[in-house]
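All protein chains but one are shown at their positions in the complex.
Up next is chain A:
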Amino acid sequence: MADKGGSMRASGDVEFLLPVDSEHKAKVVKVFSFAQPHMRSFHLSWISFFVCFLSTFAAPPLIPIIRDNLNMTKSDIGQAAVASVSGSILSRLMMGTVCDLVGPRYGSAFLIMVNAPAVFSMGVVDDAEGFMICRFFIGFSLATFVSCEYWVSSMFTSKIVGTVNGLAAGWGNLGGGVTQIMMPLIFALFRDSFHHPDFTAWRLAFFVPGSMHIILGLLVLCLGQDLPDGDHAQLQKQGGDVKQGFLRVLYFASTSYKTWIFFILYGYSFGVELTVDNIIAEYFYDRFNLNLNTAGLIAAASGLMNIYSRPAGGYLSDVAGRYLGMRGRLWFLWTVQSLGGLLCIILGKMSNLTGAIISMILFSIFVQAACGATFGIVPFVSRRSLGVIIGLTAAGGNVGSVLTQSLFFTSSSYHTEEGLVYMGIMIVCCTLLVTLIWFPQWGSMFFPPSKSASEEDYYVSEWTAQEQEQGLHLPSLKFATNSRSERGNHAGASSSDPEGDQPPAELGLSMWKSYSH
């Protein structure tokens, strides 16, 4: 890998506060540090994602007040909830390209600050349609997931990128939990301390997430940096980045059946988490007769599990991969997600408060761990089209949420508790798709790998012969060699340093084999 950083500064070697690799990506993550550029960017990216989750799910804990103010029916509430997660399907798909073009710093700042007016507009809605449109536009901001992952992947080396991604995504998802506590408290502040009527207090409460959007946007612009060596625009002008054939990348991503399996699967871990964020506060308020603050507190417990459950899911997937290879990762994902589905069924059946709280917390832990475990496998589906596959999987999460909310929580023909049972059954059924994932070089849950397959063949076959002649496939080759750890039986032994690896010339012969994957 050429040293891109040295040419930028006249003085020569740059001092970073963290140990870095040859691309100047950090090798360790120090969570309590704000060192420029790595840790500061880590904190800015996860906090921006956190604030977007906060504002997207700011309405649900206040629904009991809003539904009276805007004279909404159950289907109005359900449609608005569906709208809140459907906006980001498109925005998540586009965000990867936006980050490629202008860098993650401008990408996330642009999204957050352009989204702020939508959050403020909640203060002026008059009816159910206006409310739904508002939630739709606020939901666009969930695309910061992509810019967050992109930014973090640019700043941290591949060995720890999984853990750092899990931390950033998990802590960002916390926003969905914190908002359930925060919004009722802010509402109570405006109503009790400032003596506003209910129907005004909830509108004023939305100024808080809106202002957080503006503050975070400015912080990202002022303090953020796209890459360890500088900003995207600066490096672009010096020819620092490699451009890839976008259509070819899209082709390889969409023709692989595994991409579409993950598109569906993520809908039943992350999608279900979004659905629960939307409906659970109202469920506890109505079914168990709690007041707004208590219902919000309980609902928050679900989102707050993200602080460790998603990173734990990613970490345990790594452990399963180390001992049992890719097969271990697949079994872990299936087990954890199916248990999540079972707990969802139990949650719907619980008619006493304690049982409902316990099953909700356990359900959240398993479903969020499944999210983390999903992204323990996704990076291996393709090396070349990684960005597009992450975007598609993320979009699939939202599609799953749209589907489950429309099917089970919008119509008045069944109660919310029945909807939860049906959703649990759907989770268990759709998770069976994990059994269909088969890697030629590692096998699947039930079938062994193909004897003639190798990691190098799999990843290099994504590049055409022409591109291989130009040597563009070399990063994939390096990745392939390192991914041999997915064969399992590597307890304790860490994979060799990717920087020191020089692929032997004989591997070039396998270039010409083509695989359908």
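Just so we're on the same page, a residue touches a chain if its C-beta (ideal position, glycine included) is under 8 Å from a C-beta of that chain, and two chains touch if they have at least 3 such contacts; residues count from 1.
The rule is short, and it goes like this: contacts and distances are computed from a predicted model.
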Which of the following names does UniProt give to the chain that is not shown: "Multifunctional methyltransferase subunit TRM112-like protein", "Phosphatidylinositol glycan anchor biosynthesis class T", "Myotubularin phosphatase domain-containing protein" or "High-affinity nitrate transporter"?
"High-affinity nitrate transporter"
Among listed residues A:L218, A:L250 or A:L436, the absent chain is touched only by A:L218
Need a quick check: the contact residues on chain A for the chain that isn't drawn.
64, 67-69, 71, 73-75, 106, 109-110, 113-114, 116-117, 120-121, 123-124, 126, 197-200, 202-204, 207, 210-211, 213-214, 217-218, 221, 233-234, 237, 285-286, 352-355, 412, 415
